[in-house]
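A short worksheet on the structure shown next.
All protein chains of the complex are present and in place, except for one that has been dropped.
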Amino acid sequence: MRVVFEKRQSISRQAMVLVPVLSFFAALLLGAILLLSSGANPITTYVAMLRGAFGSTYSFSETLVKAIPLMLTGLGVAVAFKMRFWNIGAEGQFVWGGIAGTFVALFLSQYIPDPLLLPAVILGGTIAGAIWAGIPAVLKAYIGVDETLTSLMLNYVAILYAQYLFYGPWRDPEGYGFPGTALFPEAAWLPRLLNRAHLGLVFAFIAALVLWFIFNRTRWGFELKIIGENKTAAEYLGIKIARNIVLALLLSGALSGLAGASEVAGLSRRLQTGFSMGYGYTAIIVAWMAQLKSIPVLFVAVLMAALLVGGDQVQLTMGLPSSVGLVLQGLILFPMLAGSLFTEYRLRIIRQKNEPSISPDQEIESELQS
Amino acid sequence: MIALLTSILAITLRAGTSLVYATMGEIYTENSGVLNLGIEGMMLLSAVSGFAAAYYSGFVWVGFLIAMLVGGILAAIHAFLSVTMRANQVVSGLSITLFGTGMASFLGQRLGPESNNYYLAGMVGPRLQTISIPGLSQIPVIGALFNQDILTYIIYLLVPLAWFYLYKTRNGLNLRAVGEDPQTADAMGINVTRTRYIYTIIGGLLVGLGGAHLSLSYTPGWSENITGGRGWIVIALVIFAMWNPGRAFLGALIFGGINAVQFRLQASGTNIPASFLNMMPYIMTVLVLVLITWWEALSKRIGAPAALSTPYMREDK
Partner (left out) sequence: MDNQQLQVVLEMRGITKRFPGVLANDKVDLTLNAGEVLALLGENGAGKSTLMNVLIGLYRQDEGEIYLGGKRVEIHSPSDAADLGIGMVHQNFKLVRTMTVAENIILGLKDLPFIPKIQEVTKRIKALSDQYHLKVDPSAYIWQLSVGEQQRVEILKLIYRGASILILDEPTAVLTPQEAQELEHVLEILTSEGKSAIFITHKMEEVMAFSDRVLVLQQGKLIASRNTDETSPQELARLMVGREVLFRLDKEPCQPGDTVLELKDICAMDNRGLPALNDLSLEIKSGEILGIAGVAGNGQNHLAEVVTGLKKPSKGQVILNGKDVTQNSPLQMIQSGVSYIPADRIGMGAVGNMAVSENLSMKGYRKEPITRNGILQPKQITKFAKNLIELFRIATPTPATRIKFLSGGNIQKAILAREIDSCSGLMVAVYPSRGLDVGATESVRKMLLDQRQRGLAVLLISEDLDELLSISDRIAVLFDGRIMGVVPSEHVDSETLGLMMGGVPISALPDEAVS
C-alpha cells in the first residue's frame, strides 16, 4: 500500500478557503501548546492579544499603523510574484522609499513650494523604490541573473546605506546623538486619520483597487497575467516579455517605495533607527497567504499586524514576550504551506499490486511523442 | 603592526567560524537542490536553545548538541514542506526564519531564571575555551590560527573533508546529481526525496552548530538578534563560494575579516563608515552572481545546482 498525490480534475475551491482557515486555527492550537508549556494560559493570552489589537479605538489604530506598510509592500510583492518573479527585496525597496522621501523632505524643501512638498516626498520615495526593484528586474530580464538572491542582497545594501545616513551625514545635529535625521518640515507630514494611523491607509486601499483593475480590466494586466502563467505562450502571442517584467517590477518596487515614504512622512516624520522592521519580509507572507490577490492582501495585512500589536500588548499587560505574535505568524505558515498542495492535488491511497509507476495519461502522452 | 595583523586574523577566524559551519551546511543543502532561506531563524533559535541548555546543564557540549538538534528539526520542517509538500521554497524558508526569529526571542524571555525575570539575556553560562597550542600559537601572525577554540580547529579539518566528500565520494556524486538533474539521478536509481531530506537535515545540524558557536563562544551569552544578520550573509556566502566548500572557507574569512577590520578601524578612530564596509560583501555577492550567470551563458559550466529550488516529481516528464 502506498500514498500518492493525484492531480485534481479542477481547482478545489473548498481547499482554497479551508486551508487558510484551518491553518489559522492550527497555529492557535500549536501556539497554545507552546504557551502552556511556558506556563502561560493560552486563552487569557489570546483574549489579551485580541483586545490589544482590536479592543479599543486606539489599539485598532495601532494595528492599522502596522498594517499600512504591510498592505503596500504586500501588494508590491504580489505584483512581482504574479509574474513568477521572486522579489524578496521589498524590504530594500521600502527602505529606499524612506531614504528618498527623507531626502526630498529635508533637502529639497527650500526649492519646492509647501503645498507640493508632501506629494514630492511621496513621489520621490515611490520612484526610488521602483528603481531599486528595477535593478534585479533588469539583471533577470536581460541577463538571467537569479532574482531571489540579488533582490535579497540588495536589501542589505539599502539598510546599511540608510544606517550610514542617519548615523552619519544626515544625523540631526540637535538630536543629542540619537541615530536619526532632523524632523521633517510640517509641509512634508502625511496627515493622520485616526491617532497615529495616517493617510497611507488610503494609499493602500487605492493601490489595491488600482492593482485589481490593472490585472482584471486592462490590456497590460492581461499581458502580465499571460507572462506570469506561461512565458512560451506569451512569446508566441507576440508579447514582449523582458520589457513587461521590468515594468511590472517597477510597479512592484514603487508600491514598496510608497510604503517607505508614507512611513517616514506619516509616522516617524524623520528617518531613524528601527525604520526597517522587516515589513518587507512579512510582506511576502502576506502576499502568499492572500494568494497574490489584491483585496485579500489588505485583510491578511491587518491580521498579521494584529498579531504584532497583540504581541506587544501581552508584553505590557501579562509580561509575556511580545514575540508571541511573531511565533504565531510563523506557525500559521507551516500548515498553510503544507496545505496549499491540496488545492491542486488530493491524496490517494493505493493498494500496491504491480501498477505502473507512471500514470496512464503520461503513458499515452509519451507514446504520442515517440 | 604585527600585533595588529595577528589580532585581526584572530578576530577574523573567531568571527568566521560560525559562518563557516552554517555555510557548509547550506552548501550541502543547496547542492541537493533545496534552497533554505531559513538560516537566520535557525541560527537564532539554535543560539538561544544551545545557550539555555549549556546554562542549565553546565556543560557546553550539551548546548551544542541541543543546538544541532534544533537546527536539524527546523531543517526537517523545511524539507517536509518543500520536498514532500512541494511548497514554494522561498516562502517556506522565510517562514522558518520568521518562526525561528520569533521563537528565539520568545524563549530568550522565558527560559531565564526566575531571579532574572525569566530573561536569559545577561546570564553567564559555560563557554567554549580558547586552546592555545603551545609553540605554534607564539608564531607572529600565523600564531592566531593556533589560538582558537576547538570548533575553529575542527574547521581546518572539516573544510577539506567537506570538499572531498562532495567531489570525491560516491555519496557526494549522488548528491550533486540530485541537485543538478533529479530526473537523471532518479533514472540511475538514486532516491531523490531521501537524498534531499538527508542533506537538508545535515545542513540544519551544521547551521545549528554555527548558531550555537555565537552564543557559546564568539559572543558568549544570549542577546536579542545575536546573529546580526549572519544567516543572510550565509546565503550570500554560498553564492560567493559558487557552492564549493573550499571557496566558502575563504569567503567566510573575507566576511569575518571585514568585521574584524571594522572593529579595528573604529577603535583607531578612522572615518571610513562602517556601513560601507559592511555593504561590500553583499555588493560583491551581486557582482559574483552576475558574473556567474554571464559565464554560465557562455559555457554552461559552473554555478548554482541546476535544479535549485525546484521541487521534483517523478510524473513531471
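The letters A and B name the chains in turn, as written, and every chain counts its residues from 1.
Here, a residue touches a chain if its C-beta (ideal position, glycine included) is under 8 Å from a C-beta of that chain, and two chains touch if they have at least 3 such contacts.
Computed from a prediction, not measured in an experiment: that's the story for all the values here.
Under the touch definition stated at the start, the shown chains contacted by the missing one in the entire complex are A, B.
Interface note: of B:Ile190, B:Leu250, B:Leu265 or B:Ile283, the residue touching the hidden chain in the full complex is B:Ile190. From the options A:Arg171, A:Lys225 or A:Arg346, the residue with contact to the chain not on display is A:Lys225.
Listed by residue number, the positions of subunit B touching the unshown chain are 168-171, 173-174, 176-177, 180-181, 183-185, 187-190, 299-302, 306.
In the full complex, subunit A makes contact with the omitted chain through residues 9-11, 216-222, 225-226, 229-230, 232-233, 235-240, 354-358, 360, 363-370.
Going forward, only the chains that are shown with their structure count from here on.
Listing the residues of subunit A that touch subunit B in their complex gives 34, 38-39, 86, 88, 139, 143-146, 148-150, 152-154, 156-157, 160-161, 163-164, 167-168, 281-282, 284-285, 288, 320-321, 323-331, 333-334, 337-338, 340-341, 357-359, 362, 365-366. By the touch rule above, subunit B contacts subunit A in their complex via residues 35, 37, 41, 77, 80-81, 85-88, 90-92, 94-106, 108-110, 229, 232, 235-236, 239, 273-276, 278-279, 282-283, 285-286, 289-290, 293-294, 297, 304, 309, 314-315, 317.
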